[in-house]
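With one protein chain withheld, the remaining protein chains of the complex are depicted in position.
All chains are identified by letter, namely A and B, in their written order; residue positions are counted from 1 within each chain.
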Amino acid sequence: MKAVILGICPDARIVDITHGIPPGDIRAGAFALASATTYFPHGTVHVVVVDPGVGSSRPALGVQTANGFFVGPDNGVMSLALAREEVRQVRVLENSKYFLPGISRTFHGRDIFAPVAAHLSAGVLFSSLGRETPRYLKLDVPGPDQTPTGWRGEVLYIDRFGNAITNVQPDWSGFGQKCNQLQIRFGGRGRFRTMPLCECYQDVDPGSLLAIFGSAGYLEISANGGSAAEQLGLKVGTPFVLRMRA
Amino acid sequence: MKAVILGICPDARIVDITHGIPPGDIRAGAFALASATTYFPHGTVHVVVVDPGVGSSRPALGVQTANGFFVGPDNGVMSLALAREEVRQVRVLENSKYFLPGISRTFHGRDIFAPVAAHLSAGVLFSSLGRETPRYLKLDVPGPDQTPTGWRGEVLYIDRFGNAITNVQPDWSGFGQKCNQLQIRFGGRGRFRTMPLCECYQDVDPGSLLAIFGSAGYLEISANGGSAAEQLGLKVGTPFVLRMRA
Partner (left out) sequence: MKAVILGICPDARIVDITHGIPPGDIRAGAFALASATTYFPHGTVHVVVVDPGVGSSRPALGVQTANGFFVGPDNGVMSLALAREEVRQVRVLENSKYFLPGISRTFHGRDIFAPVAAHLSAGVLFSSLGRETPRYLKLDVPGPDQTPTGWRGEVLYIDRFGNAITNVQPDWSGFGQKCNQLQIRFGGRGRFRTMPLCECYQDVDPGSLLAIFGSAGYLEISANGGSAAEQLGLKVGTPFVLRMRA
């Protein structure tokens, strides 16, 4: 993909967001993308290739926002990032003039998305990519539900340190004082575990569990110097019930 | 290596093809290289470091082709890519003026290949690198053998998704109609498995096996949303017998 990009747009600056998305995990890809895109300079072209439906009837899309462009499959992987942007126009990638000659069945990242992104980067008009479409696939992102004593939610993402990122955000009632105790139960059964809401990992003993508002803006369950996901057997989508106590 | 390159040729654009080659796996490195090099712009210098014989008597080579340059060990890792190029000249890297001062025993990528590549990129004459040599080591790539009912071949590569890339190419008799059924037996014994020849992964149920002509131009054995290599216990070099049915 990088070779193709540089062949079309020799001055392109290419940045890898991650190579660590589990194969075909659209939801993890969407989260990683949404966590990174707002930090890129104005005019960036984001190329997204978590594409288990490659070669099927799923369309390929280009999206113009107030900040730049997105190119990738219409499978929801771009939707969490786009929810944070002002979307201007969505187009179906149809103009094969901007594709590689000869499209493979299994790698549209190389054959369609990369060359289209490079052409956009080199100045091709967005309107020339294909017909406009009013819609794109949006992931059904679970919002946590408030309960009388806290929240019911689920794990959005597991990072490479084993931190489990939940869908609970900090601007909700019940949070605020340093090191409040939380009670949390994962997986819908079993006992509640008590852990402190901390300001940094080292507020607890090595290996101990804690909760912390992390760098993507969500409540994370972590272990100081260890993997909370491994300790607790957490995966993307694991549900939890959270109780807050002062 | 990148630091060394930028010190010699500050304007070099550096692209990693992969960091995922199993340690010392010359054949996997050769396949990954050959799959990528044709997509790079004219004049690219390819630096190749899968080098289990580092420090032994294996020569270090520079190769000039019609499209660019290759620099690396003479162990076959460059040979599959070179088979797709028009080779103009091969030279033994002998001119230590283009090496780092002080050559380590175990990392010629940093001490020899990277600086030579950077000097080439910066405009040094290819002919100044060392004496010409008429030969370089070529991997013995297994060609599949035709049988009365199909092909006998082997696995060339396993990618990070667990797709098993075979040495069977699409322009051979017996292929062509959508979703023909294939029968394939891996490992020289046991039963044949039937799977469809598909146009995309999602032509079969989640987790099911399929065959597909992949992005490197070979028949691949895949699982929709899973790892065929894991399901079937496949490795680089696993032999198979393939029968085709309409």
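What we mean here is this: a residue touches a chain if its C-beta (ideal position, glycine included) is under 8 Å from a C-beta of that chain, and two chains touch if they have at least 3 such contacts.
Nothing here was measured: the structure is a model prediction, and the numbers come from that model.
Screening A:51, A:111, A:154 or A:220 for touch with the missing chain picks out A:220. In the full complex, chain B touches the omitted chain through residues 2-4, 6-7, 10, 14, 23-24, 52-56, 104-107, 110-111. Mapped onto chain A, contacts with the missing chain fall at residues 13, 15, 36, 39-41, 44, 160-163, 199-203, 212-215, 220, 224-225, 227.
To be clear about the criterion, only the chains that are shown with their structure count from here on.
Spacing of chain A relative to chain B, judged by their CA centroids, is 31 angstrom.
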